[in-house]
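Please read through the structure below; I'll follow up with questions.
What you see is the complex with one protein chain gone and the rest in place.
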Amino acid sequence: MTHIIIQGLLLSGLYALIAVGFTMIFSVGRVLNLAYGVYIMLGGYIYFQCVQVWHLPKAVGFVMAVAAGVAFAVATYQLLVRRLENNPVAVEISTLILAVVMQALIVMIYGAASRTMWPLVNGVWRIEGVAVTYNILIATVASWFILGGLMWFVHKTHLGRAIMAVSMDRKGAMVSGIDPRRISLITWAISGGLGAIAGVFFATYTQLDPSMWVGPLIIAVAVVVIGGIGSIVGSLIVAHLIGFMETITTSLLAAELRGVFTMLLIIIVLIVTPKGLFGREEL
Amino acid sequence: MSPLLELRNITKRFGGLTAVNELSYHVEEGESLGLIGPNGAGKTTTFNLIMDEFQLTSGQIIYRGTNIEKLPTHKRVQEGIVRTYQVPRPFHEMPVSDNIRIGMMPENIGKMIAEAPDPDAEMAIARSVGFGEREFAMYPGELSMGDLRRLELARTIAAGPKLLLLDEVFAGLTVAEIGQITELLLEKRKDGLTYIIVSHDLRSLAPLVDRVVAMSFGALLSEGSFDEVLADEKVQEAYLGT
Partner (left out) sequence: MLSDPGMRKYLVGWALFGVALLLFPQVATSGTLRIFIFANFIAIFAMSWDILSGRTGYISFGHPFLIGIAAYTSAMLTYHLQTPLYFSIPLGVIATMVGGTLFFLPALRIRGTYFALVTLAFMELMYQLTQVMRPDITGGTRGLSGLPTLLTGALPNYYLSSAVMFVIAFCLWLLIRTRLGTALSAISMDEDAVKSSGLDTTKLKLFAFMVSAFVAGVGGTLYVHYLGSIAPRAIFDINFLFTILIAALLGGASTIIGPIMGAFFLTFLLEYLRPYIPGTERYFIYGSIALIVYVLEPKGLHHIIQRLYGALMRGKQA
């Protein structure tokens, strides 16, 4: 029982971080960025390259990973999304193609086999008979800090409020002098950075693998679909729902079934309540 | 005899906003009814409710003596209630001819496949709204606002209406175009078509309507002949107040 609670909390924190960058783009631009998983993958591989191939300090690896995520997200927005802005389906298709192209690129450079990432911090912490690696603990705590920082940014800073304004009412924001394209660009940049950070954590938690973008993407999608848009809090709740569901399935049923329930949840929620559990205006 | 269409206490709420509030009015067979009211009064919402494009919060819609609240949109169209959109909604990637073809389509999929379309009948409808061969082959993107409104009309006429709901048919048109459309509508009226016409352009509306219903904030304000309604203080206040 304690085991499930601890593991569930840790996993959920990571999932919340994975989902939040994706949700931001969706709420500001109303488009699904299916290349979001790529930022996660890039984050992981760039960190790996810096730290485990070039033996640079971990902090440098981290910064490089974030920079790569931001740069790639900005490029996605400027080169693809802006051209297709009024056609969400085209954005979706082209970002999906982009993701597969990037997967092929990773295979070209690193091969198809998975790689193991060293933990960020070594060591294990035991509570109540449950072993928790410092690595996942750090990842979760960092996730919480980042999410907290994001909440503060969105609600308290000028730029953050502008982002919120655009996500709630694009036309209204435009009338009050906010340039929604600039806001979109900034949102994409932030999303890329968040994705890359999540990627470093995720890769140390699991493995580096050229198809590692799919799983997190599906989790992110599930959070948007189930939670409804715009609300960071809604994302947090659903991230925990999925995190705990997966932990429970893994420890009580079978590890392989974990994704099955997430998938079923997406399908059922979309069919039964197309507006998501926490409401959504349009489809 | 019962009216062709009767709305009984229809209400539509969007969250906290009541767009249509306990509204009742009717239109007789062969009659032409004007529906007026300031911006945001709920005129378009009324049409959306009649067509089931929005679900009623409460109230009844009675068409030719039977309640139709349960009928889906396409069934209502098949029963003869057809509407135009305030902002024209042509099928953009199809020429005018195909747009009209959609309106004339049979209900049954087997017939759609087995029976050839009838280009002559399509052309006849295009001509009836004033299109020639040239416009018939054009795409909506190449048409003027006036022509787009004509296309809306053509598509609705193609669907064989008994009751036509016209949402701002005159908006964005030149005086000449307004004249043409007025003539067309008057002619169709002679054939027994019933209308509800929404318009802000009261002067153009006047020659077309037998009776006018004025609404404001989703509720009925006044009802009667064109002159009576315009003379009504409440109506003048509502228009000046916005």
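Here the chain labels run A and B in written order, and each chain numbers its own residues starting at 1.
Convention: contacts are C-beta pairs under 8 Å (C-beta built on N, C-alpha and C of every residue); 3 or more make two chains touch, one makes a residue touch a chain.
What you are looking at is a predicted structure, and each value in this text was computed from that prediction instead of being measured.
Here is the thing to keep in mind: the chain we left out touches A, B in the whole complex.
Considering the full assembly, B:Arg101 is the residue among B:Arg101, B:Arg149, B:Lys188 or B:Arg211 that touches the omitted chain. Of the listed residues A:Met108, A:Ala131 or A:Val233, the one in contact with the hidden chain in the full complex is A:Met108. Checked against the full complex, the one of A:Val38, A:Val132, A:Ile183 or A:Val221 touching the unshown chain is A:Val221. Against the chain not shown here, chain B presents residues 51, 53, 72-74, 77-78, 82-83, 85, 89, 91-94, 98, 101-103, 105-107, 109, 112-115, 117, 155, 158-159.
For chain A, the residues touching the absent chain in the complete assembly are 31-32, 79-80, 83-84, 87-90, 92-94, 96-98, 100-101, 103-105, 107-108, 112, 211, 214, 218, 221, 225, 254, 256-257, 259-260, 263-264, 266-267, 270-271, 274, 283.
Rule of thumb we're sticking to: only the chains that are shown with their structure count from here on.
Spacing of chain A relative to chain B, judged by their CA centroids, is 47 angstrom.
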